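Only one protein chain is missing; all other protein chains are in place.
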Amino acid sequence: MRVGVITFPGTLDDRDAARAVNRSGAQAVLLWHGDTDLKKVDAVILPGGFSYGDYLRAGAISRFSPVMNSVIEAAGEGMPVLGICNGFQVLCESHLLPGALTRNSDLHFLCRDQEIEITNNMTPWTTTFSLKERIVIPLKNGEGSFQCDDKTLAQLEDEGRVVARYVGENPNGSRNLIAGISNERGNVVGLMPHPEHAIDPLTGPTAQGLGFFTSILNSMVK
Amino acid sequence: MSLDTVAAAQSSPDTKQPFAELGLKPDEYARIKEILGRRPTSSELAMYSVMWSEHCSYKSSKVHLKQFSEKAPKSAALLVGIGENAGVVDVGQGYAVTFKIESHNHPSFIEPYQGAATGIGGIVRDILTMGARPIAVMDPLRFGPADAPDTRRVLPGIVAGIGGYGNCLGLPNIGGEVVFDQTYAGNPLVNALCVGVMKHSDIKLAKAAGAGNLVVLFGAKTGGDGIGGVSVLASETFDSSRSTKRPSVQVGDPFVEKLLIECSLEIFAEDLVVGIQDLGGAGLSCATSELASGGSGGMKVALDKVPLRDPSLSPEEILMSESQERMCAIVEPHKLPRFLEICKKWDVTVTAIGEVTDGNRLEITWNGELIVNVPPRTVAHEGPVYNRPMAQPAYIDKVNSQKVKLSIPHTATEIKEAVLKLAAAPNLADKSWVTSQYDKYVQGNTIQSHPEDSGMVRIDETTHLGVAISTDANANWSYLNPYQGAKLALAEAARNIATAGARPLAVTNCLNFGSPEDPGVMWQFAETVRGLADGCLAMGLPVTGGNVSFYNQTGTVAILPTPVIGVLGVIQDVRTRTPMSFDTAGLDLFLLGQTYEDLSGSEWAFLHGERTGQAPTADLAREMRLIELLLAGHAAKIFHAAHDLSQGGLSAGLTEMVLRYSVGAIIALENVGVALLSESPGRVVVAIDPKKVSDLRELATTHSIKVEKIGTTGGDSLTINDCVIDLDELRHAHTSTFPRLFG
Partner (left out) sequence: MAKIVVEVMLKPEILDPQGNAVASALPRLGFSVAKSVRQGKRFEIEVEGEPTASQIAQVEKAAEVLLSNPVIETYVVRVEK
C-alpha cells in the first residue's frame, strides 16, 4: 500500500510522516509540490511544518500548488487524505475542509504532549481506535485555534464530523475543543496534533500516534 | 560624486577619509596604507574597518586563544579544529558531527525578537557551511533581574525569536539555560548552539581553490541590513538626495534559510562545491576575503552582479551588508549548470559573481572599474593583534578574603522554607514557560531535551548511535576566580554528558565579557582562557571552536565574566541512556562525590545578596574518575537515574528529581543545611536497584569516588529528615514562578 507524503517549500515533518507510514507497514512515497503526478498512491498525507514560512496565512500559498489540484480531484473521488497541523491548514484554505485555523489564543507557539479523545473512528485514518479512546500525542503550533461560524460548528457536531477533541484545558482556543475534523464524505481528515511524533516512546511521549497510520493500511487492505 | 576607484585612490593620496568614525585607529589606518602602497579606496576602507573590528578579527583575544591550539590534547576524534566555521569530530560509524556556540548579545538588547532570531540563523549557517545537516539547537540565555521591567521587555521577545526562527527551520531545541542576574540588566546574553551531522566524506571547508573556478552567491538578496556604521561612507561619496535611512537591525527570514538548507544539502550530495562559506558578520567582505585566503590566494569579483533587494545601495554598503540567509560557494565551471538547477528547484536566488584567480590579490570591480585590490590575508587573517594590558582587579583579593555570611536552615520548618524558596527562585524554577515555545520533536530523533542534564539526539536509526550536548556556565564562580570558574564549568558540562551514559568528546565555548580596554576585564578573560585551556588538556577534550563577545557592559560596569562551555559526547545506543530521574518507588538514592561547605557563589548566597568568598578548587582528576564511574555504571546497567548537582545544590537536584515523574523520596542527611545548600562540584545523585548497591560500591572504590546512601524513592512527598514537603506544594512553588513573572 502506497501513501503519498507531500513536501511543500518549508514543510518540516515530511520525513517524520514518511517514517510513520513505513513503520506501519505501508510504503511512503514522497511527492513534490510542483508535480501534479500523485504516483498512483492510495492515500495522501499533507505533513506539518511552515510551508512558505506561514506567510500571508498558514497554508494560504501552498493551497495553490500544482500538486493540490491533483489532491483536490482525488479527494473528490474518495481518496483518503490526512492533513497534519500545517497540512490541516492547507486543507482548510483549499476548502476541502470547512473552517480555518487561527493564532493560538495566548499568542505563543505551544509544544506539549497533548491528550486527545478520538470521537469518530469511522474515517479511514481512525478505524483502529475505539470510540472515545484517549491518546497522548505532541501538539506543536502557533496557529492551531480552529474557528468556524455557528452554522458550520453545528453541522460538524450533528454529523459526527469532529474526529478528535482536546481533553482538559483548551490549549489554543479552538471552538468546542476541536482537534480534528473530517469532510462530509469522511475521507478527508484534518488533525492539529502530530501522530507521526508519537510512534516510539524513545522519541515521543507514547507510540499511540501509530494508530492513524495503521488505520489507513487496514482501510485499504480490507 | 564619483566612484572611489583604485585609480582615484592612487591619484588622490591626500583625500581625508573617515577612518576614525569607522573604528580604525591612526596606526591601523597607516598600516593599511603601507600594505596597499597608497590610500585605500572607500570600499577597501570599509572592508578593513569591519574585518579588523573586534567582532571579526578577535584582535584582543587572539593572543590568549592560541592556548587552545598550543595546549590542545591529542585527540583522534578531531577532524576539523579551530579556524574553520565550526569544529568537526568523528563519532564513529563514518559519521562526523559539527557543533558550535555563538553570541548575538547586543542586537538582542536592541531588537529582542530579530536579534535572537538572526542569532539562530547565523549559527545554523555556520554548521550548514561545514557540509552538515543541522539537527538541533540549544540556547543559553541570561537576563537582568526576573522582575525588572526591561526583562519583561526583552525575555519574551528573545524566546519568541529563538522559537520563531528555530521552529520554522525544523530544528528541535534540545536544551539551554535561563539565568537571571542584575549583572545582565542592559546586557542580556543570547548564546546559540547548533549541532549538525554528516558523513566524513561530506566535510566542506572555506577555501577558494582552483583558478578559473566560479564564486557563486546564493540565498537571499542583499539589502541594507546591519550597515549602520558604514553609511558614513555613503554620505561621503554620494549626494544628499539619496535616502540615508539604513537599518542597523538585521531581519531574518527563516523560510528562506530553510530553503537554503535543503538546497545546499542537495548541492553537497552531488559534490558540486570546492569550498563554501556562509555570510555572517561583515557579509561579503568576510566571505570573499576568507575564501580567497583559504585557497590559492586570488579572487576577482564583480560586485555589480550581486542581486539586490535595494537597488540604491552603494558598493561600500553592499560589501558591508549583513543581510541574512546568504552563502558563497566555489564551483567548478562544468558543475555550475547543475548547481543553478538545484537552486531553481528550491527557488533560491543564485548568481555567479566572480572567479578564483592565480596570484594573491582580491580584486573587486563595480561596473568594470576596480574598487578593491587587496591581499586577502591582510583583511581576513592579518588584522591587528593587541596585547592589551591586564591587571588583577582590586575586588579579587577583597572578596576572596571575606567569608560569606549566611543563615543556614536547621529545623524542619527552616528546611522546608529553604527548599521551597530555592524551588521557586527564578534561576531554578521550572522553565516550561520558555521551553514549551520550542519544538523539541521535529526530525523525530530527540531522545532527551530540557529539563534533562543534556540534550541527546539519535544519529542513526538502525544502529541507535547518538550524541549528547550540554552547555554550562557559572558566572558567580568566574567572578570569584576566573581560572577555577572556567575549569569548573568545563567539568560540569562534561559531567552532564556522562550522567546520561555518553562519553564527552569535544568542547566549544562562548566567552561573554565586558570591555577588553578595562585591564581588570582583560585579566578575567586571560585567566578564563588559561583555565579552560588547562582544563581541556587535563581532561583530554579539544576545543573545536567558539566565540568571544566583548563589550558587554553598561558604562563602566562590566558583566560578571560569563564563559559558557559546551561539551559534546557520544553514546553508542541511545536506547540505553540513563534518564535524570526515577519513576518507581523502592529504589536507593546515592550521592556520588564529596560535599564541603561550598556556599560562596551558590544560589543560596545569591538569593541573600552575598557575592563574596572563594570559588571551589576544581579537581579535574577526580572529575574524570567520576565520569569513568558514570560510564562504567551505565555500561553495567546499574543506574535507573543519574542527575548532576549544580546551582541550587542537593536541594535543587532532589526537587527536580521528585517532580520529574511525581515520585517522592525519603532522605536522611547529616549537617542537613550545608548538605542541601552547598554547591561542591563533582557530585551526582543516582537511583539504583538495592540489588545493585554492591556493584556501585565496587565501582566507587575502583574509581576512588566517595559514595553515600542518602535515601530511597517513593511516596508523594520529599521528606528530608523530619521535614515533609508535599509534592503538590513543591510543584506549585516550582512551576508558578515563570507564569507569574511573564504571563
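Note that the chains take the letters A and B in the order they are written out, and that residue 1 is the start of every chain.
Going forward, a contact is a pair of C-beta atoms (placed from the backbone, for glycine too) under 8 Å apart; a residue touches a chain by one contact, two chains touch by 3 or more.
For clarity, every value in this text was computed on a predicted model and none was experimentally measured.
Undergrad: List the displayed chains that the omitted chain touches in the full complex.
TA: Over the full assembly, the chain not pictured touches A.
Undergrad: For the full complex, which residue in A:Ser145, A:Ser182, A:Thr203 or A:Ser219 touches the chain that was left out?
TA: Per the contact definition at the top, the residue touching the missing chain is A:Ser145.
Undergrad: Where the complex has a chain not shown, which of A:Leu30, A:Leu107, A:Leu131 or A:Ala154 is the residue touching it?
TA: Checking each option in A:Leu30, A:Leu107, A:Leu131 or A:Ala154, the one touching the absent chain turns out to be A:Leu107.
Undergrad: Which residue among A:Leu30, A:Leu56 or A:Met122 touches the omitted chain?
TA: Final answer for the missing-chain contact: A:Leu56.
Undergrad: Which positions on chain A touch the chain that was left off?
TA: On the side of chain A, residues 56-57, 60, 64, 92-93, 98-100, 102-107, 145, 147-149, 173 touch the unshown chain.
Rule of thumb we're sticking to: only the chains that are shown with their structure count from here on.
Undergrad: Can you compute the centre-to-centre distance for chain A and chain B, using the mean CA position of each chain? Integer Å is fine.
TA: Each chain's C-alpha centroid was found; their separation is 36 Å.
Undergrad: Which part of chain A faces chain B closely enough to touch in the complex?
TA: 9-10, 12-13, 15-16, 19, 49-50, 52-55, 108-112, 138, 140, 142, 194, 196-197, 202-204
Undergrad: Looking at the complex, which residues from chain B come into contact with chain A?
TA: 160, 163-164, 167-168, 170, 253-256, 258-259, 346-347, 435-447, 458, 574-575
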